[in-house]
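Every protein chain but one is kept in place in this view of the complex.
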Amino acid sequence: MRILLVSLGVAAATAGCQREERQLRVDPPVAAALDSITLMPNGISGAPPEIYFALDRPYETNAYNLSQGKRLYSWFGCKGCHADGQGGAGPAFLDGWWNYGPEIVSIFASIRDGRPHGMPAFRDKMTTEQIWQLAGYVQTIGAYSIKTAAPGRNDEKQTRPAENRGPAAKRFDEGPTPIHLDQGPVP
Amino acid sequence: MSEVKPDTRDSELAPPALAAALAETWRTPVGLWGVLAAVDHKIIARRYIVTAFAFLALGGVLALLMRLQLAQPEARVLSPDRYNQIFTMHGTNMMFLFAVPVMEAMGVYLVPLMVGTRNIAFPRLNAFSYWIFLAGGALLWIAFVLDMAPDVGWFAYVPLSGPQYGAGKRADIWAQMITFTEIAALAVAVEIVVTVLKQRAPGMSLDRIPLFVWSMLVTSFVVIMAMPAIVFASTSLILDRLVGTHFFNPAEGGDVLLWQHLFWFFGHPEVYIIFLPAVGMVSAIIETFARRPVFGYLAMVMALIATSILAFGLWVHHMFVTGLPRLGQSFFTASSMSIAIPAGVQVFCWLATLWDGAPVFRTPLLFVIGFIVTFVIGGLTGVMVASVPFDTQVHDTYFVVAHFHYVLIGGAVFPLLGGIYYWFPKITGRMMSETLGKCSFWLIFVGFNLTFFPMHILGLAGMPRRIYTYQPDMPWYGLNMFVSISSLVLVAGFLVFFIDAIRSTRVGVSAAENPWDAPTLEWATASPPPSYNFAEIPVVNGLSPLWDQPGCLMVASGLRTDRRELIVSTVAAAKPQVREASPRDSIWPFWAAVATTVMLIGSIFTPWAVVWGSVPVAIALIGWFWPKATPEDES
Amino acid sequence: MRTRATRGVLLALLPSSVLAGCTGWQSAFDAQGASAISIKQLMVLMVVICSVVWALVIAVLIRALWRGREQVERSIGPDPVIERRTARVVVAAVTATVIVLAVFTVVSFFTTRALTLAGHDDLTIKVRGQQWWWGLEYLGPTPDERFETANEIHIPVGRNVRLQLEGIDVIHSLWVPGLAGKQDLIPGRRNELTLRAERPGAYRGQCSEFCGLQHAHMALLVIAEQQETFDQWMRSQRERATDPSDAEIAAGQQVFLSRPCAACHAIRGTSATGTNGPDLTHVGGRRYIAAGLLETTRGSLAAWISDPQTLKPGNNMPMVALSADELRSVSAYLASLK
């Protein structure tokens, strides 16, 4: 009984710590290591570097990183093409349809290196840490299940329910052209 | 135990037999069951007091950590993130987990004794209140240990605490912790109001109620009127964060200042919720140690009531720099200044009491003298910040930090410590040490003033509040170092107090019924009081019953001993109406608290927790109120 | 023992630090602005009267405690004659309290009225408080006379300057104690504050509403200068950034424009047009960088760029991986932007 309680406590502690911890500074070697992802040859899916798992996937589960990602989403003009996830010139995220797969590493690669059909590369505009934060947030927009760490609504005009009320796909009105086939991968 | 004969009257039994019969009827079971099911107001209040002092100690550790960080410019003892959590925790902990609960707990312990009844009204609600309070405190501190404590200040201003800028569950934990402590406080307020209005000893008409009881009554009404504001505010904050309502979103018709209005509509009366019970303690202590009734009883009561009414008319003075219309600000300047009048009335009456009295310099009185010296400073700086132009220069600076510590430590903690020294023999049956008491008083008094007085100057020198550090080129270094070192003196004083209190529970000199020759009813029973408080219900025909007939207590007989019986009397004249039953111990308040805790914590994560969580709450409440076949249910 | 010795030293130091506090460059008692001066007068009045009141109360308290010392017996019932006399004294004291409070209320009301600096506004500046720096936009009569800067407000001496206060993210509060009382910058609301410096000088201010991780490092500087100097400053601020004068600076510009810097900062006259961070067109001419954190030197610029999260943890400037050469040249470039 006591062992159960202790292990429960420890589990809660570790889960809580990582979800709420604010890692304000990433050491340059760690940042460099985070940059070396491996991607499948077709650009869809791949594997993040070992250190990403060693850090316990901070950009998917940590509330602070996700909210920083949300800040970057509007700071770096993502809304111009993707709106609040509804899409526009660029594909939507809310429909849960990922042209390059739902893994964070694909999203990271899309932001860092750009993609055909108009997605620019942000390699020279953002740091690796920022790209990871943004990728984590973008993944949250189209998440299939609710993340406890997902951000709430912004203090602005609301165009859709906030990320923490996901999963987004359920709440998204796909409209007349649900999937932009022309924005997909190059065959 | 032998079978108790039904309908046994106290008049049929000789004193030892009467005591045995009452002890059997009113006893709290032993063991874990007894701990969880206890409803005796003294047991609950003792738990409440000990828990609140534990939170005081924890909050003090936080304060020390902050002083360590601020002792030097650009120190790196704490990260800004940890510092923000710590100052938020310090404020929240001291206000919601120490000051309000400890004052109410003193009321829970003393009010039934002072009005001459056998248990508080709604004793099971009282038990529930303690468990909920404990759960709220645990929630906050466990979150702190997990590095997810709130970091948005004890005032949690939106938008910083809102959905966009308050990442994670930190602000939700703060908001829900508020709900826990407010439920606990509201429950106690209801108990105290009903106890004072309906359970007073026969003959204790309104003009014979001890001043401490008056202060608890008035405080409880302030709690009832003020706390709903913060419950609604914190709930709407969680709603904004969790389900996307727009109460505080200006882009969708909400308003940022709405939060501040709601918060301070509660937040300012909150100060008086802490201060008024302390005022009552001061009156009780002065009366006993000046050895005469407090001068101007009616004026004192009127001052208490006036304070409680004015307390609701000055919340805007926390918002003088938010750009509200000037006319409104002038009104709030006038109302904020005017609350100094009832405060002045009370101070003058205490001075008059001491002037015409024959003071005995024991530790409780020392703390009260320390209270007058420091509280007057806090009150006068309060008058200063009530002025709009003055406030624009000192608002959110260390001047205000100094001001409210003078009011809250000087105005509330000093009387509380005096009160602990004063009532400790009643609560534990043993005296605290006079030597250690004087030692702790002087350390606390000197340490407090050395710590907090310089903060006035720091504020005027431009040091804002809530900064985790400052730069070396600011001229604040010397004073900050001085303050940090002085705080060690203050801590030493509290350590002596804690050592004295813990030591005295075991080795203190045994206390008689009335060791201080005090005039009020709590001293008319054994120290510590038996579970039934009074073997026979006292009858009162004066303001100072133990002074009016020294050595002899007038009582009434005719109550049953086989069931928990007490007297319900009329509101104004306290004429006896009913021999009402008081509920027995029950495990259900504990289960109800557990169920409520699960529901409230769950609702931080999903709104559906309110739906599924309310089912166990309902079951627990039905179990609580479902009649059991006990003598108390007879009619 | 050591603590006690330190305390002794500190006690001796106390008066001097008190004086230092009152003459600091962020002190409400070092008032050089019209509002701050009239508030200071009010403060002095109230502090003096309140000190007298406190002294009187304490004197009565000491006397009360002293005279009761000899009495041994508890007074059974208070003497009605003495009670009546005491009542008269208490009523008199309460009346005096009411009078003092009324005086305070009236004086405070008239000071508030005087703070409304009357008449025309010579200059309007939009101040945008954001985590954790101050964005400034000088509004001229025509659009091309507008310009952006950050964290350092220049104003002409003896003229009323109107600050339009906007909270961009959370609530901040603008407080320059030497010139005026504070005023909040609240999202969704518009506040104004009028400054008028009576004497030239540099007045430090600081955010005084808790605004998150770096609330402690959100300072600004108000520089009041004579009209001619001010006009000259205005003219130079409207200019685009100077072109690189040597190879190292040119290389620095190249680094700035090709690395993430340009995504958040603007330098007028270059392709850098980011608006997430402060406008850096004339950053080399400002006294401080990072909202009052460090004095502007090439070295401090380099230190700041190389590790902003150690100097100001949690701020929104990311740590960009630069080589030593890149760091050297980019700091040279920024320092050259006078």
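We call the chains A, B and C, going by the order they appear; numbering starts again at 1 in every chain.
The working rule: a contact is a pair of C-beta atoms (placed from the backbone, for glycine too) under 8 Å apart; a residue touches a chain by one contact, two chains touch by 3 or more.
Just so it is clear, contacts and distances are computed from a predicted model.
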One chain isn't displayed here; going by UniProt, is it "NADH dehydrogenase (Quinone)", "3-isopropylmalate dehydratase small subunit", "Cytochrome C oxidase subunit III" or "Amino acid/amide ABC transporter membrane protein 1, HAAT family"?
"Cytochrome C oxidase subunit III"
Looking at B:142, B:206, B:258 or B:305, which makes contact with the chain not pictured?
B:258
Given that one chain is not shown, which residue among B:74, B:473 or B:633 touches it?
B:633
Among B:80, B:107, B:153 or B:202, which residue is in contact with the omitted chain in the full complex?
B:202
Hidden partner chain, residues of chain B it touches:
9, 11, 121-122, 125, 186, 189-190, 193-194, 197-199, 202, 224-225, 227-229, 231-232, 236, 239-240, 243-247, 249, 252-255, 258, 261-262, 265, 513-514, 524-525, 535-537, 539, 551-559, 565, 567-568, 571, 576-581, 618, 622, 625-627, 629, 633-635
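In the analysis below, only the chains that are shown with their structure count from here on.
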B-C compared against A-C, more contacting pairs
B-C
Where chain B touches two or more other chains at once, by residue number
79, 81, 159, 164-165, 250-251
Where in chain A do residues touch two or more other chains at once?
22, 24, 155
Quick one: in the complex, what on chain A touches chain B?
12-13, 16-17, 19-22, 24, 63-64, 66-68, 70, 146, 148-149, 151-158, 161-162, 164-165
Note: in the complex, chain C contacts chain A through residues 187-188, 213, 258-260, 262-264, 276, 307, 309-310, 313-314, 316, 318-321
Given the complex with chain B, which residues does chain C contribute to the contact?
3, 6-7, 10-11, 13-14, 16-18, 20-24, 26-29, 36, 38-39, 42-43, 46-47, 50, 53-54, 57-58, 60-61, 63-65, 67-69, 71-76, 78, 82-83, 86-87, 89-90, 93-94, 97-98, 101, 104-105, 107-109, 111-112, 115-116, 169-171, 173, 175, 177, 180-184, 186-189, 191-192, 204, 206-217, 219, 292-293, 313-314
